[in-house]
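One protein chain is absent from this view; the other protein chains keep their places.
On to chain A.
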Amino acid sequence: MKFKIIAGLVLVLSVIIASCGSQEDMEFKRYYLGGEQLYKQRCQNCHGTKGEGLSNLIPPLTDSTFLKTNKKQLACIVNNGLKGALLVVHGKSFVGDMPANDMSPVDIARVLTYVTNSFGNKMGTVTSEDVARDLKDCK
């Protein structure tokens, strides 16, 4: 009888601990899955289903080093687009325009969470607070 109670308690405790531990995972998943949908609607035509870009016209999203180096600029790029900017991605130069996107900070955070954790990238969750902060510093 005692054993059953202890076993039950252990079970309940482990469930609680596990769910606490996955709180961050849950947040990540929410951002990531939302971002996947938005990526399909707004980014995929140009950047491709695998983030492969298009030759030397549209940069790929697979350069983790680029994404890490420009982490604080990513929200600005998504929000404002680019005009005649020179980007060096995977050692190749890209010059061109990217259209601006009329999206809320939370949606930008979703897209960035998806992009920076897909196509071989692994940079963790980008929250809407991160995006709101970064958007204030757009050049």
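Note that in this section contacts are C-beta pairs under 8 Å (C-beta built on N, C-alpha and C of every residue); 3 or more make two chains touch, one makes a residue touch a chain; residues count from 1.
The rule is short, and it goes like this: contacts and distances are computed from a predicted model.
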| item | value |
| --- | --- |
| The complex's invisible chain, by UniProt name, from "SCO family protein", "NADH-quinone oxidoreductase subunit K", "ABC transporter permease" or "3-isopropylmalate dehydratase small subunit" | "SCO family protein" |
| Option from A:54, A:85 or A:138 whose C-beta touches the chain left out | A:54 |
| Residue of A:33, A:46, A:88 or A:138 touching the missing chain in the full complex | A:46 |
| Residues in chain A touching the chain absent from view | 45-46, 48, 54-58, 96-97, 99 |
